[in-house]
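A protein chain is absent from this complex, but the other protein chains hold their places.
Naming follows writing order (A, B and C), and every chain is counted from residue 1.
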């Protein structure tokens, strides 16, 4: 923390928020609002005289409200920057007649109520999103009586309570009578693994955090009774199982089953009813204090930032990686990287590791001092563009901007474009050229293929990463299939334009196959969703035209599915044999008419 | 994989082993043995003609022995380099009279039996250890009848069986009758979480791997019966819980409890007896096939490499990080980093993330093109060194080399030295100077402190990272304690030389405190273990000399334990008050005699 | 149908077609000589030849000699999968002074000879089609250049918790400027609130 605060190349902006980001990889424009601190952070020595005289007392957020602070305060003793701040909403005002006590007492004259919010502009080449987490708040559903029973705490409140630097100096006392609790319970999965409340995902850290807390409790007081109510104990990481065993050896009871209800006794103890799924019996446990192991939610600002940077979210609300296994810290938006709980719940070790990984990826991007854009990108022909916005809608990389209202033609940011070609396939006006995979180039392949004996051939489009690779793998495995299929390679199945399919049928193709990566495995995030929609659309049109929809097939074939590729080819050949001369002739005729 | 194989800056050495590493960060000398492949890897086009004619048939390791390969073979179709290799132990020999069939059939003349192992020397500035894992082998303990019952498979064997690129083309058939199994069981934690067999740690990936397998099975055959026997289902990661729920929704049965025994029926089915810990009853499940979810062990070469590079291992046998939370990919040996399962069991996403992090740390080290060594390092006075080897033994960073046999004086590699000063404290001959914390400098502080009114003062040594910081924190928290303590700061408590303690007592100190980071939290890996041993040694000597051992105290105080610091200070003051003038006089006298 | 404005040929293309035997791998199933001969008659093809191993050093040299001799401006190789040797042949074009995007490959091994081993006739027909398609496409290829865009060597880190701090430090220690933006009055995030075992204020943070 202090290292970051004092590093000559790190500019720390606290009380600050990113308001807007424009531009693209290599050249982002960032607008930041730095809220007024009302204390000169470089001059303040954190002596604390100001807070002493401040008359406004508020609950201390850092201690989860278990202690108090003033309206002028240091968030916590080791804060960086090591300077006080005024919460201006709480402050009585600086009119000397009203208060201004802090201003008077500050020798160094650091306090200045005339400070105002500052707008800061920064130019950066890359962005690391490390927006962290937000703990689940059990007040919403009043889980286990949290809002009604004072001796029910959240795990974060408990954390401050056992912390040597916390409000009790690390002494565990329960709120109602400030006595040492002798019987303490922990309830796991509060706001996790539940369809009703919080997330339905596992929050990753709560099991180990509870186990740690049980060890701390047993260290403080070996005789105290500690019970943990759980579904599964997820001690999955390095050294975790060892801590779990140690906790059990020290006598901590792990009871499988989440409590059904909690009630308060006359002396403010808690009566916990649980069906022990091991014994199968309903048990009542009386406890002095109860700790709710609350889950982790994404930071509330996640969605705003997601829109600003064109990022994706998982159904759980965390940021989605460009590839969940092979590019785990890259965002789909080029130049943006994830670190820490913003990407999903994780512990400190994982956060630190991921942060270093994000740094590696950012450095990899920046070390040359320039961005080389792959030439296989798309290109807008402005004279044809009607600024309809379709291309921007389908681009998985947010690489296209178009002002639909002002009818300003689309613009491709070639640094962000990954070259899937979905925009070119979807453009209703033929206004987008996909370099190296132009309409003309692909259509010429179709035409060349079908110039002779079209009736005998199977036309197949295959994406480079999965289905074309699957075909190669069939070859490596020497899997035999009929020799009349001819593949046309595109980078992504999303490139396969409707007109390629119509051209094939118009030139007499009996059957056409479109193949790509499985849904979820697309090399271009989710461009193959558009393939799927497009094929469905063509199917419908075929039916309308009286062409058997079956003649157009869609198949997902992964790079490892050589056998599946061969099987699909055999199936296509069977299909081809069922297509009659008459059908083909009819199709050619109907498609030769002006409007398809 | 192919990206790595063709990257102009990556030199891929397969069939190769690191034999020896010398030197240090920035300048390692590496000796590598590249075993003969007997095939020219740059010329081979992997056409496979050679394997066709090879008469030697062996089980295919890649398919876990579920298929066969020849003595000349490509390990798997997408292998990099894409070249065949000869297993010379299996080959019949290249005498044309004997065989040499492969040599004859290779058009490009790639096969050369005169190749020999090559020794390669490389100079590098940093090292990434990514030695991976070794799956647990259930033949050792014959778990669940693995060696006796053919239809009991390991999870890796099963993996090859369901793999579209595997020996059955992804068709799940059971070994004995090659029929589709309709009832399949998975047993979790085979070789994990067990004190008896394999590791007693959790192998991290087996739960999710099994869940994935159940989904694949249900996709192949929605009616098949799938049962999973488990202790806890550890679906802890992003999207994991979702897969687990999906598996349960598809009807996969999760049965809590590990089977007690497995027997084989007449028709080669498996009868599994398990105490269902939920129902509490002993159940018998008859299954067609049983899959053992085997745990992950460290690679067998781990220990050899550990010795070569001076690394540490955890009790589980995986590599130990320099700091488990804040430096999770750094080894304690400067310039060495960890990636993947070498550091502990983890899935692909975590491995990839950690690998990027390791790259970031290595790049961070190398980007300046030079190593700046902190000046606060130790220094050997060769004329005093007796080459006893003690310093090298205690150095947590392997930064000192000394040839004990040849009596060559110790040498400090300043690039690796982190400056804890343990060597200087432990050297029996005063031959090591710790820069900026020399004996003279520290003794002068002791002397200056005790020059007047020594009787009233508490001498306290505090390490920079924990106990000195804890004292600061007490200050920040305004915790009051007696004013007669004076702290002497060293970087590590490991620096506190016996002679500093004796000097304090000799100069009339009533009590002395040595304080440092908690065991396990030492900023210098484990240097404070030596502090502990040393204090114990001094305690014994004190007793021998008739000095109350109680007058020397050892306390572990973390940076957050301000309250604890204040409390220890109060305890020291109480202790001080109990020390009599006579005791002090006696101590001074006895210590003024030549031999202490 | 719209054609890219860029895609205008200055002159008639001069295509060379080279069909690889890959030893017997292609040659045993596909009539390589016949394919080369058919290719020689295709539109835009100036020269066509069969080659033992196109990927080998001598094979590449042979092709480079053809390029120079016939002043070729486009090259079609019928051999293995482009996933294997496209980088090799692109490099070869560069060393012949051609733009690497003026290469097209026909996959005659993985997607032809190896999968139609018992149908020489069909495989040869397919090989001819694949080469024809490649030639047709090749005549419409145009040179592409990598675009070089400027880059600001600075990073914005959003969030000052343990992850943001670590990312900032690793970047800064690598020599990059970092702007670290934190909503609260201090950096530290949730970690600063935690008690020891998930670790404490110890050390660098």
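In the analysis below, contacts are C-beta pairs under 8 Å (C-beta built on N, C-alpha and C of every residue); 3 or more make two chains touch, one makes a residue touch a chain.
Please read all numbers here as calculations on a predicted model, not as lab measurements.
Remark: the absent chain touches shown chains A, B in the intact complex. The hidden chain makes contact, of the residues A:325, A:407, A:537 or A:574, with A:325.
Contact with the omitted chain, checked across B:141, B:200 or B:438, is made by B:438.
Screening B:45, B:151 or B:356 against the full complex identifies B:356 as the residue touching the chain left out. Contact with the undisplayed chain is limited, among A:465, A:505, A:530 or A:565, to A:465.
For chain A, the residues touching the chain absent from view are 2, 6, 43, 45, 47, 49, 82, 107-108, 323, 325-326, 360-361, 363-364, 367-368, 465-466, 469, 473, 517-518, 521, 523, 558-560.
Basically, only the chains that are shown with their structure count from here on.
Work out the mean CA point of chain A and of chain B, and you get 30 Å between them.
Multi-chain contact residues, meaning those touching two or more other chains, occur in chain A at positions 78, 163-165, 348, 352, 354-356, 358-360, 363, 473, 476.
Listed for chain C are residues 83, 170, 173-175, 195-196, 198-199, 201, 204-205, each touching two or more other chains.
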